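A protein chain is absent from this complex, but the other protein chains hold their places.
Labels A, B and C are assigned to the chains in the order they are written; within every chain, residues are numbered from 1.
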Amino acid sequence: MIEVLFFGQLTDITRISSLSLDSFSDTDSLVSHLQQRFPDLAKAKYMIAVDNHVINSAISLKPGSRIAFMPPFSGG
Amino acid sequence: MIEVLFFGQLTDITRISSLSLDSFSDTDSLVSHLQQRFPDLAKAKYMIAVDNHVINSAISLKPGSRIAFMPPFSGG
Amino acid sequence: METRKVRNIFMQGPVEPGFIAESIAKHATNTAIGGHSIFLGQVRADEVNGKKVAAIEYTSHTEMALEKMHEIRQDIFAKYPLTCMHVHHSLGAVRAGEICLFVFTSSAHRKAAIDACEECVERIKAELPVWGKEIFEGEGYQWKVNQ
Partner (left out) sequence: METRKVRNIFMQGPVEPGFIAESIAKHATNTAIGGHSIFLGQVRADEVNGKKVAAIEYTSHTEMALEKMHEIRQDIFAKYPLTCMHVHHSLGAVRAGEICLFVFTSSAHRKAAIDACEECVERIKAELPVWGKEIFEGEGYQWKVNQ
């Protein structure tokens, strides 16, 4: 199992803030799956963090990974 | 009459913080007078302000002028 | 002097002025400090298409934000001769006029505290996974965008 988290305006698309899914081999296959389930995600601007680290290209996933989908930050 | 004010470490030399004097024609003649009265003033570092404005060269004095002798500022 | 462990920066609701005063007062015992620099973020009642922002509701990826804040803290302590640095960020609703961010740096001489405070604020806004939802008076909302 992996844990998927959605933040900020992405929750307007997903209507949920977290999701438990069976493992995916890598982030690309996870993104494909999520875009089928939430089509508007394809148009959204976001970064992906795996286990609290932002990734710049696809990486492989392990069971237990936490994958966060994060729109541009707007704290402060 | 003119009013002469001393500030900061200059008061260690003059032992007074203000002084009323008969009018002097200009700041140079006032300074000469004060250096006779307080010899250590000649060695001290200071600026002169006449009626709240710092002067860069000698200016003439009018009765009622307030002349401030001010060592380097150290506020804050 | 300064422990470098991961610490919580988040608090529910606004940062109250009394909390800021207490934080300042605590530094009176550290007589090596010569200057403090403080930044406070306050929620603006911006108008958007005739609707007025009544509050911002903050959420965060908390665990990641705290790790990132720890990294920022270490970088800033490595760069500036600070005595201490404190950061508090609101979560949940903060109404217009209330304070949502409190950054507080101290040093022997003012320059370090001033520069570190500004750098810390910039990095917080750019790097912490925190989101603000601007709630309008009446109804509706929009997601805050940082400049």
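The rule is simple: a contact is a pair of C-beta atoms (placed from the backbone, for glycine too) under 8 Å apart; a residue touches a chain by one contact, two chains touch by 3 or more.
None of the values given here were measured: they were computed from a predicted structure.
Enquirer: Where does the absent chain touch, in terms of which shown chains it meets?
Expert: When the entire complex is considered, the left-out chain reaches B, C.
Enquirer: Hey, which chain C residues sit against the chain that's not shown?
Expert: These residues touch the chain not displayed: 17-18, 20-22, 24-25, 27-45, 96-99, 106, 108-110, 114, 118, 121, 147.
Enquirer: On chain B, where is the contact patch with the chain that was removed from view?
Expert: Residues of chain B in touch with the missing chain: 5, 7-9, 49, 52, 68, 70-76.
Quick note on the criterion: only the chains that are shown with their structure count from here on.
Enquirer: How far is the middle of chain A from the middle of chain B, if each middle is the mean of its Cα atoms, in Å?
Expert: 73
Enquirer: Report the inter-centroid distance (CA atoms only) between chain A and chain C in whole Å.
Expert: That gives a centre separation of 27 Å.
Enquirer: As a quick test, compute the distance in whole Å between the mean CA positions of chain B and chain C.
Expert: Roughly 49 Å, centre to centre.
Enquirer: Would you mind listing the residues of chain B that make contact with two or more other chains?
Expert: Answer for chain B, listing residues that touch two or more other chains: there are none.
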